[in-house]
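Every protein chain of the complex appears in place save one, which is left out.
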Amino acid sequence: MSAPLLEVKDLRVEFPTRRGTLVAVDGVSFAIDPGEVLGVVGESGAGKSLTGMAIIGLLEPPGRIAAGEIRLEGERIDKLPPERMRRIRGRRIGAIFQDPLTSLNPLYTIGDQLVETILTHLDVDKAQARSRALKLLAEVGIPAPEGRVDHYPHQFSGGMRQRVVIALALAAEPRLIVADEPTTALDVSIQAQIIALLKRLARDHGVAVMLITHDMGVIAETADRVAVMYAGRLAELGPVREVIHEPRHPYTAGLMGSIPKIGILQRHARLVQIDGAMPRLNAIPPGCAFNPRCPKRFARCTTERPELLTVGNARASCWLYADERR
Amino acid sequence: MSADNGPLVRLIEVGRDFDVSRPWLNRVLEGASRQLLRAVEDVSFEVAKGETLALVGESGCGKSTVARLIVGLYALSRGRIEFDGMDLAAPGTEAPALRRRMQMIFQDPYASLNPRWRVRDIVAEPIRVLGLSATPEAERERVAELLRQVGLAPEDGEKYPHEFSGGQRQRISIARALSGNPEFLVCDEPTSALDVSVQAQILNLMTDLQERLGLTYLFISHNLAVVSHIADRVGVMYLGRMVELAEAERLFAAPRHPYTRMLMDAIPDLQMTGKARTPVAGEVPNPLAPPTGCAFHPRCPHANDRCRAERPALLGPETGAVACHAVAEKRI
Partner (left out) sequence: MAAVSGWLRRAWDHDLAWSFRRSPVTILAALLTLACVGGALFAPWIAPHNPFDSATLNLSDGFSPPAWTAQGSAKYLLGTDDQGRDVLSTIMYGARISLGVGLAAVLFSALLGVSLGLLSGYLGGRLDAFIMRVADIQLSFPAILIALLIDGVARVALPHALHDELAIYVLVLAIGVSGWVQYARTVRGSTLVEKNKEYVQAARVIGRHPLAIMLRHVLPNVMGPVLVIATIHIATAIITEATLSFLGVGVPPTQPSLGTLVRIGNDFLISGEWWITLFPGLALVVLVLSVNLLGDWLRDALNPKLR
């Protein structure tokens, strides 16, 4: 059993504001094994993007990591000085963000940007870097890369640009890629292409992927395991088939029920809906954050915050699964 | 007065062009010609009273433009739109009265409410403009009733939009749309900007309201799964044209046009049936330089010479029409 590539323990991200401190990520723990794809899913405000940013080391001040550890291949990376973090970022962790338009510098050709990344992190000369860049472009599916390597980002379409961003993320041969909503800004048909590409590349390069998204469908297609986040906390964590087909946490169950699926329900039938809304960060209820909206809550849920309890192959932070003895 | 057995809304060969030419001076200096973007071309369909017709397609297919043409935000370049049997573009005083019977709900809950207005003023605006309430008290009661109808509290009328979440703002938009007592609602991607669980609430609300108030919906979306829940009939658009129009059950069970099939294939498989999907090649072409013949032919596995030369017409009844040579020739 190999050691995990990335280990996050009790991560806590806070935002001090003049009205008090907001806890955006509260005690989140998970691990990613080498070569696996972990999906991190949640609705807006759940804290999934911030978790990704904390791992990459790109948290915008005043946000800061207040507690917990992040270990990459056993080495702590959450408290590193900026210079050390900069070298890890790009070399061992690659990043893909949502908007391909702003992820690329409009003033440089994509060839320049690729070569710059390669030269920064790998010990090769310019000619080798360029040939590597061309190889990467071919791998991500850019047709005739020799002709396009000296083009500027605006000369590519949205889907092509995202492929270039993926190439950039892979350029320095990272062990982990953090992808934050990589397909959300793309058309449905392009989304499918990009998802397939990510899966293939992860497998071919042996790269682990932390895939952050609100789209369960993308997770179903791509991830090996999935972590469901709610109000800054981890609600459920487990193999993707189990979490999707047999959700343990009532929130996950509600989420799966509210997703429209073709052919499952009768037309005009009501979708399962979870009443209410995710609490704002400054109004998280005591006990389990989901309890006011939970159809299965009982007394303990309103007072004690549940820990991540093991249920079969998965884990859920829900008192329904506590031992009778506790 | 109204044609009872006719459709509520009818589009006949509707087209809309946008002039995207460079500024006059630049054109003169560069010797460039005018550039016309055909956003919508030769679109015809009907919406029956009480039904929900969905228009689906990816970005740039023209579905939002069709929505805006119907409510009058854009003028028609070609064709005709009839509401309740009467031409909306006909001169005279008919058109404003007809327009009052339709309303629109927009996609972005953060931009569709004036941030400086209180919610009660936002919801009451159509009432005031149309003079529907005789007294301020009647208006206040009507606003309270509308807020309750969409699942909010009457006290919420005193607040400003920024105090509400995305889902709640969309409810306010719906309340505003309903306050003028419309018969026909054009919904432009009303749930695309919402979280999945909030989307479920809004879709359920819209279904309930349709039943209770006898509304007719034109529902624009890029999400086929959402459409499968809410639509009676579905029209699929590609690069400004309608390529397939069919009853929802039939479309989802057996899509005929290659693009529809591709769209269905592209939906992530939540059931994880393990079915192998072939992601389709290529991207939507530049609308300023559309391909010859059938606009989909560069990406179509069934394209032949006729597809490259001749544009297919939408053949078939409102319940099942396809614009595809391969289908017409029974090749697929």
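A and B are the chain letters, set down in written order, and residue numbers restart from 1 in every chain.
We adopt the following convention: contacts are C-beta pairs under 8 Å (C-beta built on N, C-alpha and C of every residue); 3 or more make two chains touch, one makes a residue touch a chain.
Everything numeric here is computed off the predicted structure, so don't read it as measured data.
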Displayed chains contacting the withheld chain: B
Among B:52, B:107, B:210 or B:228, residue touching the chain not depicted: B:107
Touch criterion as defined above, residue of B:71, B:150, B:187 or B:284 at the omitted chain: B:71
Which residue of B:49, B:99 or B:159 touches the chain not shown here: B:99
Of B:6, B:85, B:151 or B:180, the residue in touch with the unshown chain: B:180
Residue ranges of subunit B at the interface with the undisplayed chain: 68, 71-73, 96, 99-100, 103-104, 106-108, 111-117, 125-126, 129-130, 173, 176, 180
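By definition in this document, only the chains that are shown with their structure count from here on.
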Inter-chain centre distance, subunit A versus subunit B - centres from mean C-alpha coordinates, in Å: 32
Residues of subunit B that touch subunit A when the two form their complex: 58-59, 165-168, 195-201, 203-204, 207, 222-226, 228-232, 248-249, 252-253, 262-272, 277, 279-281, 283-284
Residues on subunit A engaged by subunit B in the complex (per definition of touch): 43-44, 157, 159-160, 187-193, 195-196, 214-218, 220-221, 240-241, 244-245, 254-255, 257-265, 267-275, 277-278
